Every structure is written in C-alpha cells, then in structure tokens.
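Each remark here refers to the structure printed beneath this line.
Note that one protein chain is taken out, while the other chains of the complex remain in position.
By letter and in written order, the chains are A, B, C, D and E; residue numbering begins at 1 in each of them.
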Amino acid sequence: MRPSGRAPDQMRAISIQPAFTKHAEGSVLIGFGDTKVLVTASVEERVPPFLRGKGQGWVTAEYGMLPRATNTRGSREAAKGKQSGRTQEIQRLIGRSLRSVVDMTLLGERQITLDCDVIQADGGTRTASISGAWVALRLAIDGLLAEGKLTADPIKAQVAAISCGIYEGTPVLDLDYIEDSNAHADANFVLLSDGNIAEAQATAEGATYDEEALLRLLRLARIGCNDIFAAQLQAVRK
Amino acid sequence: MRPSGRAPDQMRAISIQPAFTKHAEGSVLIGFGDTKVLVTASVEERVPPFLRGKGQGWVTAEYGMLPRATNTRGSREAAKGKQSGRTQEIQRLIGRSLRSVVDMTLLGERQITLDCDVIQADGGTRTASISGAWVALRLAIDGLLAEGKLTADPIKAQVAAISCGIYEGTPVLDLDYIEDSNAHADANFVLLSDGNIAEAQATAEGATYDEEALLRLLRLARIGCNDIFAAQLQAVRK
Amino acid sequence: MRPSGRAPDQMRAISIQPAFTKHAEGSVLIGFGDTKVLVTASVEERVPPFLRGKGQGWVTAEYGMLPRATNTRGSREAAKGKQSGRTQEIQRLIGRSLRSVVDMTLLGERQITLDCDVIQADGGTRTASISGAWVALRLAIDGLLAEGKLTADPIKAQVAAISCGIYEGTPVLDLDYIEDSNAHADANFVLLSDGNIAEAQATAEGATYDEEALLRLLRLARIGCNDIFAAQLQAVRK
Amino acid sequence: MRPSGRAPDQMRAISIQPAFTKHAEGSVLIGFGDTKVLVTASVEERVPPFLRGKGQGWVTAEYGMLPRATNTRGSREAAKGKQSGRTQEIQRLIGRSLRSVVDMTLLGERQITLDCDVIQADGGTRTASISGAWVALRLAIDGLLAEGKLTADPIKAQVAAISCGIYEGTPVLDLDYIEDSNAHADANFVLLSDGNIAEAQATAEGATYDEEALLRLLRLARIGCNDIFAAQLQAVRK
Amino acid sequence: MRPSGRAPDQMRAISIQPAFTKHAEGSVLIGFGDTKVLVTASVEERVPPFLRGKGQGWVTAEYGMLPRATNTRGSREAAKGKQSGRTQEIQRLIGRSLRSVVDMTLLGERQITLDCDVIQADGGTRTASISGAWVALRLAIDGLLAEGKLTADPIKAQVAAISCGIYEGTPVLDLDYIEDSNAHADANFVLLSDGNIAEAQATAEGATYDEEALLRLLRLARIGCNDIFAAQLQAVRK
Partner (left out) sequence: MRPSGRAPDQMRAISIQPAFTKHAEGSVLIGFGDTKVLVTASVEERVPPFLRGKGQGWVTAEYGMLPRATNTRGSREAAKGKQSGRTQEIQRLIGRSLRSVVDMTLLGERQITLDCDVIQADGGTRTASISGAWVALRLAIDGLLAEGKLTADPIKAQVAAISCGIYEGTPVLDLDYIEDSNAHADANFVLLSDGNIAEAQATAEGATYDEEALLRLLRLARIGCNDIFAAQLQAVRK
C-alpha cells in the first residue's frame, strides 16, 4: 500500500492555473498534488553569444526553491552565494527537455527563459517544472504568433515529465515526498506527445534494479504523461 | 490625478490569504493591489551564535524577488552568486521592523525566520513584506502557544508598513510602480498599532523636500497602516 | 548626562583637512571628534552603461572601514570576499545624498566616485562620510572648472549629514559610539544648505518613538548641519 | 561507418594502470582510447557531519578536467571560482555509482574520496571515471583489509559505466568525441557485475528516440561493461 | 640621473608617526617620500586552529590599498569580491618577514595581526609596510610587557625592508613609482638589524641581471635599511 492510498499507476491530482502572474509573456502555477511550481516564460529579443547571427533562437531554464517550500527550512541559495549541484542539474534537465520540442530556426533570434520556482514541495518538483514549463512556453509562443512576431509555430510537440520509482518492491507512478525518500529506485522520464522519449533517468537508491523494472517504470511514465498532456491542452485552450 | 485614479490618501486593495502554504509554521500571501508577496515564518529551536545561552530568541528576515516578478526579467540572485545591496537593505529593514514588536525573552531560545518572496511586483514590495510578515509571525506564535511551547505571548503590538511619496507635487499614499518610478520623494514608514514609529525613511529622488512634506507623508502613512492593521486582524482571526 | 559631558544639542569638534592625499582630484580627512574618514573624489571621463550617450554625468560612492578602525578588529571585507549589508546600505546612502545636490546635465558625461574610508570610528561614520564627500566633490569640481572642462557649476547646494538619537530618554545630537550602542532610537538626517531634506532615517532600537521625538531629532540635526555647512565652506576656501 | 572504423558494438582499447601515483591509498590511470583519467582514492578516518556517530562510512567523488585536456583550452574552474553545472552533475553521478556497490556499515566510520581528473579527453570521461574509480576504490579497500583496519570486504560487486548513442541513425557503443558531438541521442549506463543497473540516463540531442532504441543502447552497454569488468579484474590482480 | 634628482644610494625621506590611531594596540603612519602606509597591530588572545594548545603565538598580516591611493583609481577589492594575486603575495611576505624576528613561544598563545593599508602610493608600498609593521608590533608588545601579560620580550631583532632596482642601467635604492615602472630589475630585501637576511627577491623586468648586480642591490638595501632601523628606534622611543 502507498502512504497516500493511491494505486501503483495512479497520479496525484494535476492542477494547472495559466496566466498566474501578469508581467510574464507566459505563466502558470502547476500542481502535482501538494507540489506547486510557478513557471514563467520570459521572451527576450536577443540570444546568448554563441548563437549570435546564426538565425536561430534559444530556450533555457532556471530553477529555484523557496526556502520554506520544504518541510524544514533550507538555506536560500542567493544568500549562500551559489546554486547547489542539484539545482544546476535540474535546470539543465528542464532546459534540455523543452528544447527537444522547439524548432529553433522557426523561433528566430530570440531567447525564452523558463523560470521554475517551487512554492511548495512534496516530491516531483522537476517533473512538475518541465510539465508546467511547456504550458508557459506555449502561452508565450501563442502571444508571439498573435502579435505577428512569429508566422509559423516553432513548437513541434508537447513535452511532459513524471517521476516513477520502486517503493517497497512495487513500481509506482508519481512519487510523493514520503515515497521518494524511501524508494529503492527513482526515475524521471521526459516524454513527448508523439510517443518518443526526450530523457530517461533511472537511479538506484539503496538497491539496484533490473531491466524489467526499467521497462515497467517507463510504462508507468507513459500513463502519467498522457494525463499531463491532456491537462496541458485543457489549460492552454482556456 | 494619479495614474490609477486613486485619491491621494487611498490605498490599493489589501488582500491577505493566511496559511497559503502547508509546511511553514505561519504563511501568508499578501497583496497590495498587483504587488503579491508570499511570506513564511519558520520556527527553529536554536538561536544564532551571538545569542546562545542568553535565554532569549531572535527574529530575522530574508527577502527575494522571483526573476519575472517584474515587468522585464531580472537576473536570479542565486545564479549571480550574490544578493544585491537593495535586497540586503530590504531584508535588514524587515527583520528590524518585526523585532520592534517582539519580546525576545518571552520568545525563548528559538529563532523565527520570515522569508518574504515577491511573486509579482508593482511597487511597495518591502512594505507589503513587513505587513505580511506580521501575520505569518502571529500565526507561528499562535501555534507555539497552542502547543504549549510558549505560555505568554511575546508579540507586543501589530506592525505594518506603507510607502508614500510626492508624485507630481502631491503627497500620495501607497505608490504603485508607475508612481514610484516618477516620484520626487519616496518614503517608507513602519508604524505600530500603539501609535509609535518603528522606522521612518524618506528619500529625495530628483527633488528634495521640506519638513511639512515629511509630516504630511507620515500622516498619510498612518491612514494606510490603520487599514493594514484592520486587515491583519481579520486575517489572523480566520 | 552624556558620557562625553556634551550638552544635548552639542556637536563634537569638526575637523576638515582638505587635499589630504595627492593623487585624487579632491580629497579630505574629516573628523567628527574621534571619528576620522578619508574621502577622495575621483573624476573619470566615462559614465556607467545605463547613462551612455545621454549627455549627463553620475556621482557614486563606495564605503569601507579599515579592519582596526574600531575598538575590536573586524574582518577585512576584501578577505571575506564580500561587502556586508551594512556597507552596501551606507554606500548607497552616500551616493544618493551627493546626487541630490548635483545637476547631472551640467556635470556632463563623466563620473565622480567618492571613496569614503574610515580610518578611525567612534560613531557617525556615515554622516561624516557624507559631509566630507561634499568637500571632496567641491574640490574636484573646482578643479574641472579651473581647467575649463566645466563652464557652469553643477553643484546646486551644500549637503551635510548628522546622526541624532534618544539616549536615556533625551534626544541628543551627534552620537558617539557609547551613545550609539545604547540609544533607544537612532536617526540620520541628510540636509541641504537651502533648508530642504535629502534623506531622513529614524530607526527604533529597543524602544519605538513618537512623532514629537522625530521632530525634535530633526531640529537637532538642523543645528548640527549648520555647523557642518560652515566648516565645509571654510575648508574649501583655503 | 563510424569515424574510427569501429563496429557499432566495438569498444575502444581499455587501458588500466594501477598505482599510477604514490601517495593515494588507491590510484589508477584509466584509458578508453584517447580518453585518459587519473583516479585516486583517498581514505580519511572521518565522515561528513550528517553521518557522525552512525557507525557507517561514506564514498564521495570529485571530478575535474585539466584546462587543456580538450581540443581547445577551457578555462580553469579554480580560476573562475566555481565548478560548472556539468562538473557537479558528473561528480554526483560518480559518487552515487560507487556508493551503489559499497556496504557502508562494513566500511565503518571512514570516508573514501574518489578524485577523477581528466588528463586527456576524447569522449566518455564520466564513464571512464566511474570505471577507473572502482579500481582505485578496490585498491584502497584491499589496503585497509591488508592492514587489518577492515575485516570484511565492503565491496558488493563491480561497477562500470559506458556511453552509447545513436550516431547517424545507428546505435553505437563507446562514443568518441566526434561521435558524441554529432549523436542524436546520448546515453550513459552504470551497470553492476551482478547484472543489475545502477543508473540509466538517455538524453535526446537533436532528435528524440523510442523505446526500442533505449533497449538497444542498454544491450550495447552490457557488451561494453563486460569488457570493462574483465579489465578491472585483471588490473587489481596485478 | 634619477627623476627625483636623488643619488643612486639615497633614500627618500622616512617619516614615522607612532600611535596614529587610538583603538589599535600599536599603530603607525609610515612614509617613504610620498608613499604613506597606515599600519595597525591588533592583539587577540587566541591563535589560529593549527596552533591551538601548542603554547605558542602567531603573527600575521593583511594588506590593502585604498582605491585612490594610486594615480588612477583602482577598483576596491571588497567590491570585486576577491583579493588580487598581488595583494595576497604582499601580505604573505609581510607576515613572513615579521615572524622572522618574533620568538613565538615567548609571545604565548595570542595572535597579532598587522593591517597595512596604503593611504597614498608612490612605489615601495610593501617595504614601507614591513618597516612600519615592525614599529606597530614593537608598540603592541611594549603594551603587553607594560601590562604584565608578557614577562620576556619576544622580539629578537629589528626588521626593515627596502626596494632597489636597476634604473637606466644603474642600481638605485628605494624606487619611486616612476623608477619602478621603468626599472629593468626590481628587488625587495628584508633585512634584520643583526645583519642577517630574512628575504631576498630580485625579479627581472624587461632585462635579466647578473650576479654582480644582485650583490650591488643587496649592498644598497643595507644602506637603506640602516636608515630605517634608526628611524624605527627613534619612533618607538617617543
């Protein structure tokens, strides 16, 4: 039995509030159960130095967690003066995941930055960030299309992410914090709406796992991502 | 005429959502119009080194702004590796303001950290932070009293803060971003519910001001803080 | 009774040595009693990026304290690798204060940096810095006028600053270190020779204060600043 | 055709020089073709704060690349003042991988740090690091057993790692730099000699991939890791 | 001919003002011509971690230059967030030089920090720092002896330092800034009053030098240090 009473292949409730803040070109408050992440998409009419003059755009991400998003207060990275290895690893993953569905030539010489800030954490903050970032990006791109700054849609597919893990011997979908802290293996999958995989990461924690377990985790992730794809579409149609 | 059409002594709508997040001992989302600040109060059963063994507590604050809280994206302080002078100045002011209403001996050897994170900015983020921090602190202390960890209430009064300024020659209350950017003088007052002053700061911007103007700004601040005191009480009674 | 035996409205001796160092365009060693600050004004024929091509100048300030300016040695900020919040707050205040008396268009596209380094501290280092910085700035501008680089004087008025506070229940002028450490309220006023106010900051320490006290502190500050204005004029006429 | 002329399932030559340096408790220079990594294992009779008094040990890793290990000189991280996100991600992976084969209770209250420094890079530096780190760790543990500091062997299995990818549409084993720069998908697998998986990471670069490709990459990795397991054994038997 | 008209073996005027500041246990303003350095000696009743419980003391130094000590303003190291390589090299030299004349066992478990801050620079700031530091140290130790905290004098000899160099083919003593910028070789000698050498550093700039030149520079340094030894003694006898 899972602590939450969920079935092994059952996601937590997905909530998506688009246009949560007023300044960003795209913004969303996404929730996977008690995990809440605010994602904003900021459009800037410039690209990083390594892309200047190449006629293509860039999508990047930053990630942060409010100090008391977690059960015990963590120190503020701005006050410590550096981002942790975990933060950097997560923001690199988010950026890569979103870039996998964007045609950079169609985007043109502009950069979109996806800021993912965790307001409340209960497991799965990186996957909620990726899933929410697609919505914020979609809204920002819709704005550029509406203003005529873009004439063709650079977004090739939806992208979503979900965590899975082996909890007390059973592969389960969408780990909450209690499960995550006790899982023997912890995986994150970033999947596309066209069926392809953008990223698969499965890490042993305490016990290693075999190939069948890896495949089972991937199948659970497909179930979860399909739910997220539907929720994303509903949110952007509002 | 003010850009918002408000009367010179008219505050923006005050909104206070207590218990906005689930982990913190106290939390609140406070809004002064479009300015939205999430404040959490975290209780820790330890004090900073300079207070150890002295039988008294400590209240401190940290402040941050999400990169896209503002109209154009600002860089993330955690990524830059340091907090700006402005951030440090604000968090020092918040901490000082809250300490002015707490009896540290009654609080006992524990520290309460008030994290003020600006979700959306439209002027007055430091004053909203102080006003919200009092609510988060009140909720956290109420919890300690309810659990029996405290037997006497260490909070001596309410504290609230509001900005005022001289906009196009007229002293006005609760500047929004457009007014703030164009004001000739910009003041922040931190007032107590017992009528006293915890902090008065009035800065010339573009044009200096005279003693009468300073007094007029202070009177406006009293009007505003009285509204905030009422909203604070209503929020903590929920 | 004040520890120094001074009357409540009595300043410490003001000493101003202009041209204390040989390289800077303006320099001064200013003393308020045992507080000694070396201020240099450096003229550079360039402006910060945000002002380029706008036909106006900039005045900025930096502040530092020698490690053993104080009674017990403090750590060197260069060795710690960052400036404290207090340092940043002070240097922002100094810069703002001096900018309040300069016509930036008349200054032209050049920057003047006021470096305020505390040689010996006994309370009031920020107010001595501001008061001395005006002298250093005046000397530097006089040099530019003499060289013909400026044809009209960009300095609109004198600016001076002084601290006041409530010490053992009595409002007093120009706190020394012992008073400062024990004051119930601590204020800094930056006043102009035309009677206007550039900055008023009054902070409760231990006990909050009322409106009458704020006004009394301001009146004391006027007494003190008038003395400083006279000493500044005498120094620059040498 | 691969640029190197290798078959899709063909590793580069593996070279392992144990005891490459004299001070470390274990050391090795490992080569995967032209990729050369020096790994040292340092035993310290203390554990990090979070493990003190818990009767168990810790294994951690650090990773670095000499500035001219690569084709064009990269800047020195020590001179820049921080480790890149990539560096931190890699050293976290190495640490996690090695911990997956160590019984921390049998290790006792001591820490082993695996320093992986890339002398020359031609793709696959993180997988060579993991594979070499096992040898350095094995040598260090053998020393502790020989000295009688350990009575039971805390190493549960061998661990090795290899990269695979999809290069010009074909899944291939052990990417060199040219292949790595042009691969459509890039995977790293950390496998155990008991057949289990410690870590699987497969990232789309340019084109996403499907489930069959993921499985094919995993099968290639098993081929490669079996070769590495044999080379590791041979090296430690010397 | 030297730009200053001095003979090759002629020092600039040496000025030493002891007790320049009031808080430090020892302080001095030392001048070699227009080079002015404020040195304070701070006594602390603790030693660095590596010396705890060993019954001996420590002498260390820090060095800084005010931003406008030089002809053009340099950036403030505290603002840049790190000390330059030059600064660190100089403060290591000063500390080493002073330690060469102190018996650490007689000093007991206390640390003396010598802060050398350059008020005005015209060449030779490191040698003026060392020469002044001896005076500040002597004054601080005299205080400890007078208070009875020390019963035997830990200072074994005087130490002084001077720069020499080869300017337009001629070895000269005590380079000022113009000479220093154009010298073909630049040397600093730290000499003891007992005739021994604590440090010799001779660096080619533009042209290398031969053994005879090295010896000539050393002989010049002896001439200069003898003058400094006399000035030190006179200053501490006041």
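Everything below uses one rule, namely that a residue touches a chain if its C-beta (ideal position, glycine included) is under 8 Å from a C-beta of that chain, and two chains touch if they have at least 3 such contacts.
Please read all numbers here as calculations on a predicted model, not as lab measurements.
Contacts of the undisplayed chain with the visible chains, over the whole complex, involve D, E. Of the options E:6, E:23 or E:96, the residue whose C-beta touches the omitted chain is E:96.
Although one chain is not drawn, the whole complex shows that of D:117, D:153, D:180 or D:227 it is D:117 that touches it. Remark: the omitted chain is touched by one listed residue; of E:79, E:145 or E:214 this is E:214. Among D:3, D:81 or D:195, only D:81 touches the chain left out of the display. Counting over the whole complex, subunit D has residues 21-24, 27, 34, 36, 38, 40, 42, 44, 62, 64, 66-71, 73, 76-79, 81-83, 87, 113, 115, 117, 119-121 touching the chain that is not drawn.
For subunit E, the residues touching the chain absent from view are 82, 85-86, 88-89, 91-92, 96, 100, 192, 194-204, 208-211, 214-215, 218.
Here, only the chains that are shown with their structure count from here on.
Over half of the residue numbers found at the subunit B and subunit C interface occur in both copies, marking it as a same-residue contact. Checking C-E, A-B or B-C against A-D, more than half of the residue-numbered contact pairs recur only at B-C. For the pair subunit C and subunit D, the distance between mean C-alpha positions equals 59 Å. Once the centre of each chain is set as its mean CA position, subunit C and subunit E turn out to be 32 Å apart.
For subunit D, residues that reach two or more other chains under the stated contact definition are 82. Taken as a graph of touching chains, this assembly forms an open line, each chain in contact only with its neighbours along the path.
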